[in-house]
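One structure is given below, represented as structure tokens, and several questions about it will come after.
Left out: one protein chain. Kept in place: all the others.
Labels run A and B following the written order; every chain starts at residue 1.
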Amino acid sequence: MSTSRRNVASFVKDTHIRRLLTLMILWMIFMAIFRFDKFYTFLNFQTMAAQFPEFGLMALGVMLCMISGGIDLSVVGVANFTSIACGELLKILAERSGELTGGGILLIMLLGVLIGAFAGIFNGLLVSKIKIPPILATLGSYELFRGIAIIITEGKAVANLPIKYAETIAGKLFGIIPIQLVFFVVVVIILSFLLNRTTYGTKLYMLGTNKTASEFSGHNTDTVLIQTYMLSGICAALGGLIMLANYNSARADYGTVYTLQCVLIAVLGGTSPTGGKGRISGTVLAICVLQMISAGLNRFPQISSFYIPLFWGGALLLVMVWNTITVNGKSGGGFIRNFLAQLNIKTGSGK
Amino acid sequence: MLKDNILKVVDIKKSFAGVQALKGVSMEIKAGEVHCLAGENGSGKSTLIKIISGVYTPDSGEIHFGDKVYERLTPIESIRNGVQVIYQDFSIFPNLSVMENLAFNQELANKRRLVNRKRMRQIAEEAVAKINFDIDLDAKVGSLSVANKQLVAICRALMFDAKLIIMDEPTTALTRKEVDALFRIILDLKKQGIATLFVSHKLDEVFEISERFTILRSGEKVITGDTSELDNKKFTYYMTGREFEEEPFVPKNVSEEPVLTVENLGMNGFFKDISFSLHKGEILGITGLLGSGRTELALALFGLQQADTGTITIEGKPVKLNTPQDAIKNGIGYVPEDRLTEGLHLPLSIGENTIAAELDKLSNKLGVFDEEKKKQEINRWVKELAIATPDPNNACSTLSGGNQQRVVLAKWLARDLKVLILNGPTVGVDIGSKYDIHQILRGLAEQGLGIIIISDDIPEIITNCSRIMIMKNGRISAELSAEEADEQTLTRYMM
Partner (left out) sequence: MNNRFFKDLTKRNEFYIFLVIIVMGVLIELRSGQFFTPNNIVDLLSALIVPGMFALGAFMVIVSGGVDVSFPALASLSMYATTRILLDVNYQGGVWLPILMSLAFGAILGAFNGVLIATFKLPPMIVTLGTSSVFRGIMQGVLNSKQLAVIPKGMSSFGTAALFVAENPQSGLTSRMPVAFLALVIVLIIVYFFLNHTMYGRGLYAIGGNEVSAHRAGFNVWLIKFLLYVGVGMISALAGMIRASMMTQAHPTNMLGMEMMVIAGVVLGGTAITGGAGTLTGCMLGTILIVMVENSLILLGVPTFWQSFFLGVLIIAGMGISALQVTRASKAKGSVVREVKQ
């Protein structure tokens, strides 16, 4: 009980989260003023909830790896690889039995998760045992997974899939809640539990803050790293399974912008690129904010969707500059902090 | 003989964010003298050095170089007045050659835009000639030994017509032989009229090398005087403002059976034929020069490196220690030398740090924490070791140095160890905390823990250990009881 109250308190205290909440509220007010009837519809929120899980899941994986002090740039590769392999299996199953059964879908999901797990373990081995810097290791494995995906499909899309799969995964629970959202929520709950209630979570944060100390405390840091990248792989694979349902097709170059977007989400959500810091709540909030902004922008037909990377990149840079000015004033813009201090603006350190 | 002051600081005050780091310090350094600056962590030593070198601007006070008086000083002005600082990390470029490391400063000071290797080599050759330092100028500095890296830094400092060289704890990573070599160089510089300000809190070094000393405590100068008038007790008193009586350690509850027995342990290239046993209630000291194999032995006992030959027995059972997990499972704990970088997760909470080594004991088979047990355990250790904190959920970085050390100890005590190995338990620790740590260790031994202290701090070993093992070139050169041990004997067996 007391821990949960503390979590709520620190949740609100967290500067990143405060900032994101402010941004979200401002945006919601903005949308309320300019596009109330088009934005505040049930359908719009339902659509948003169906859209963000595919990249949201990948972002959660990237966040985990960043907490460990690394990064996973291969998530999109894993997702596409998974969706292509599962798409192929889907076709085979459909051909064989004509009708896709619930068991068939389960089998496909299982295959997807397995692929994700193996891809993640592969990344984990590269990072922990061979000690390749995570950026490069996952960059390489991204090419590799993408390469395998291209080889399987000969560069073409996997299409003409039985509609049953998409209907199920991209369907609605009780006709209201998008199934994609259910997946996302379940993963969020599992990961929160892992991070906050298990030794794995504690070991992960410890590894991210000080790897040597972890080793001296007797933690098997290699195992923790492998587990982390495996979880990231599974998250990415689930993202891939949802992409397969959302597009009802698969291709090796779907969702390439998601790599950057995932890093952006993690950083916006308060995950430190140097490791040891980051929380699920922040990341989930960042995912929601991004989804709301991009969906909101869609309500302005005169603004092309091509502006979105501009906003996101800009947001990422602004947040980081803001962080250096406020939290880490010593190293960066000390002058700005002094300036703000003169204006009586509190720039106290957020934890 | 009357010498002129080359540097005089008068009533220097400096505060950071409201905290007064220096409260009006004055001191002077005479030409060609070796002056020791001592003080505990946080006493203001490093602030003073940074003010002398122009890195910080004092809030008030004056800095005199001969007739020139400065109220604020830039790094360049400081250098022009003959001040050179050799930082603890030597400020070198490990990826570049000795030549470039030596020549860069001067080339930059002369505002050179283009690289002239011939000129740079010439500069480097002149620099190494000053202390007759024989080194391959094309070698990468990263491949040199610590001592040679330091010599590179010294050579570089000497190029600027230095009158005063400030060395910030220069002996920390040196072997005894290398320390001797360094001292010879300092004396040689002295002959050339170059003064040295030697920052250290190692008592024996202060006595050995310096003529005069200044001691700072909480931002104030406690005393300046001739080293000849100083003794051990006074030194401690000036440093801490407290008096410590450390009685030699007498073990009380030594067990019949050894808790740890090591037989013929060997690791290729590091140590060989190591046999000893440790009983509960004992504190065994292991000492030796850097490179004598003492650190590697500790690592082997904790499973961080694997011994090639020999056996390790815990309470009569032979064990294999391939990983730290194996060692911990068998009741062995290890406190590393550098607690901040190797022992703690500073941004994480105090509570999490205390339970870092027993996570699996506070959780079920699936790794899910028993929250209640976790909380109890944290509270227990915070209380037991008197860790001064309002809330164990605070970050470990909010603690003072001494309390952080208690956290590291708590981490291991929470494990119900049989053997605790401490590598340099008080390196870089000020005298007050050092005393406290020794008391904690003695208490633990009395409660029946077997303790091994690995240290090159000879007085520490002699007062706190019941038995002492000396290593030399990877072998045990002697094993002494506490009564037989004195500094000369130990040093003789080490060399």
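The rule we apply is simple: contacts are C-beta pairs under 8 Å (C-beta built on N, C-alpha and C of every residue); 3 or more make two chains touch, one makes a residue touch a chain.
The shown structure was predicted, so the numbers you read here are calculated from the model rather than taken from an experiment.
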Missing-chain contact, candidates B:L304, B:I431, B:I468 or B:A485, resolves to B:L304
Of B:V69, B:L96 or B:L187, the residue touching the omitted chain is B:L96
Across A:L23, A:V158, A:L181 or A:L264, the one contacting the chain not displayed is A:L264
Among listed residues B:F104, B:F133 or B:Y237, the absent chain is touched only by B:F104
Listed in rising order, the chain B residues that touch the chain left out are 87, 89, 91-96, 100, 104-105, 107-109, 112-115, 270, 295-296, 299, 304-305, 336-338, 341-342
Against the hidden chain, chain A presents residues 126, 130-133, 135-137, 139-148, 150-151, 154-155, 212, 252, 256, 260, 263-264, 267, 273-274, 303-304, 306-314, 316-317, 320-321, 324-325, 331-333
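Throughout what follows, only the chains that are shown with their structure count from here on.
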Chain centres from averaged Cα atoms put chain A and chain B apart, in whole Å, by 44
Chain B partner, complex, touching residues on chain A are 3, 6, 197-200, 202-203, 205-206, 209-210, 212-220, 276-277, 351
Touching chain A in the complex, chain B uses residues 302, 304, 323-325, 327-328, 334, 336, 341-348, 352, 356-357, 359-360, 362-363, 366-369, 371, 393, 395, 411
